[in-house]
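Let me begin by handing over the structure; questions about it come next.
A single protein chain has been omitted from the complex, and every remaining protein chain is retained in its original position.
Now for chain A:
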Amino acid sequence: MADTSGEVAAVPASGAANGLSNGAGATPAQPNNPLSRKLHKILETRLENDKEMLEALKALSAFFVENSLRTRRNLRGDIERRSLAINEEFVSIFKDVKEELESINEDVQAMSSCCQDMTSRLQAAKEQTQDLIVKTTKLQAENQRLEIRAQVADAFLSKFQLTSDEMTLLRGTRGGPVTEDFFKALGRVKQIHNDVKVLLRTNQQTAGLEIMEQMALLQETAYERLYRWAQSECRALTQESCDVSAVLTQAMEALQDRPVLYKYTLDEFGTARRSTVVRGFIDALTRGGPGGTPRPIEMHSHDPLRYVGDMLAWLHQATASEKEHLEALLKHVTAQGVKENIQEVVGHITEGVCRPLKVRIEQVILAEPGAVLLYKISNLLKFYHHTISGIVGNSAATLLTTIEEMHLLSKKIFFSSLSLHANKLMDKIELPPPDLGPSSALSQTLTLLRDVLASHDSSVVPLDARQADFVQVLSCVLDPLLQMCTVSASNLGTADMATFMVNSLYMMKTTLALFEFTDRRLEMLQFQIEAHLDTLINEQASYVLTRVGLSYIYNTIQQHRPDQGSLASMPNLDSVALKAAMAQFDRYLSAPDHLLMPQLNSLLSATVKEQIIKQSTELVCRAYGEVHAAVMNPVNAYKDPESILHRSPEQVKTLLS
């Protein structure tokens, strides 16, 4: 700072000097008046434009503070002394600079000497270590190359190898649990095994093959472990409420890639559930629910229908539950045939209950609880066969086979029971009761039939099956029944037999009329009734004609031939005989109900009775008509016929209607 200040101070002094010098140089050109010359000179200098002058004046103002004559005379001296002082200061400072420069020069010389020395030594060292440097360069290049390789190797490993954690997860400790992470690791193995195929298309086939083999081995190890774990888990599923965990579901999803292990695991599940279901069934039968509620099924074994129904209902619910468990277990399995797997395993699970079920149902059936109960049990079994097959499908499940067998057995015993009952009818045929009503055997059989058909009406089997059953039931019961009635009536007189048969057939008809699918049989019964009605109608007509004495007359007239001569000349057909007959006929006309066969009062059906009376009366009218026509015929030579038959056929018909 001092130097700078000094230099600044020096310049103004020089400037001032220059200013004075310039002023003296311009004097000769001006006029002689000295004052005028001075003014001109001052005016010509243009001070405002001379920066050096301005600087000089500024410096001057720093020390020239008093404007007196003495100070003005001494100004030159002051300026010179100041300039001298500045120069001295400058020299003094410059001396320091000089010394410093010399010092620097010495340093630089020393450094130069040192550098020379170092250069020499370096040159020597360089000559000595040339080989080392070359090696170092090579090593560095190699290092860089190796680092790149390391990166490639790391990328390769991360893509084609598992981490140690993943390896541990897949191999696992014995008995260790399988977790979500296991499946991630397994997914990685599969991914690698698949991705590594890329290497086979390059010149890295050896590595690819080795990795592929490694992953395959690891995969099998993992699957083996997964299988053993899943097997163990399935083996533990022995509670009635089967709690399928999410991890087990995932295990099945993974195992589907190994069909054999998948199958074995399902088998293990089935075996565990099978024993559970069997135990549950036996408990339900013998011990009931927890704490005795609900009560044991066998407590109702005295009620065959409830007993069998409760067992089958329990199995229906158990089967549905087991299927639901399997559906949960195989929820994520996408392979073909899952539905068949489920049905097959459910079939296997429920197989264990078949023997205890069969033993008990057989016991019920063979105890012969009666045809009606047997029939109801048969229908119940048929219904459950249909219901449970909706769950296990139509595959040959043993449970379905067992139920079908029991259905067929109960049906067989049922029809056997009916046949046995029917056969007893033929063994000791009882005579018709005096009132010609149905025999007790008939009544009992029809009651049995009604109960069977009524239970059939409440049946739960489909319509076509019910219809087929009906045909068989009706045939099994009615055919022997008809035969029994026919044999029973065979020793009776015509009217008695016809009355008995009509009553029996009528009972059968009214029993069947309450039920569907009996139309054809009803039609047959009606035909048989009508046949016997014809007999009764004829018998009633004969009864009336005989009682009024017209029977012989009517028969003679019917058989008369013209060559036999006139009717009037024949024995017992003279006017006297005819008049006597007409007298009786008139009594009949006045009270027709008095001339009814006693058997008609035995008819169960008032409608049938009315029908017989009506139609037999028509026969009587027709007979009278023929007699009337014969008497009125002149060929027969009756004298004054109006006096013999004084009623026309129309009048008779009116009176009898």
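What we mean here is this: contacts are C-beta pairs under 8 Å (C-beta built on N, C-alpha and C of every residue); 3 or more make two chains touch, one makes a residue touch a chain; residues count from 1.
By our rule, contacts and distances are computed from a predicted model.
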According to its UniProt record, what is the protein name of the omitted chain, chosen from "Probable alpha-1,2-galactosyltransferase", "Ras-related protein Rab-30", "Eukaryotic translation initiation factor 5A" or "Gustatory receptor"?
"Ras-related protein Rab-30"
Considering the complete complex, identify which of A:A313, A:I429, A:L596 or A:L619 is in touch with the unshown chain.
A:A313
For the chain not shown, which residue from A:I86, A:V178, A:M212 or A:V244 touches it across the whole complex?
A:V244
Which residue from A:L57, A:A207, A:L305 or A:L492 sits in contact with the chain not drawn here?
A:L305
In the complete complex, the non-displayed chain touches which residues of chain A?
239, 241, 243-246, 248-249, 289-291, 293-295, 297, 305-306, 309-310, 312-314, 316-317, 320-321, 324, 328, 331, 376, 380, 383, 387, 457-460
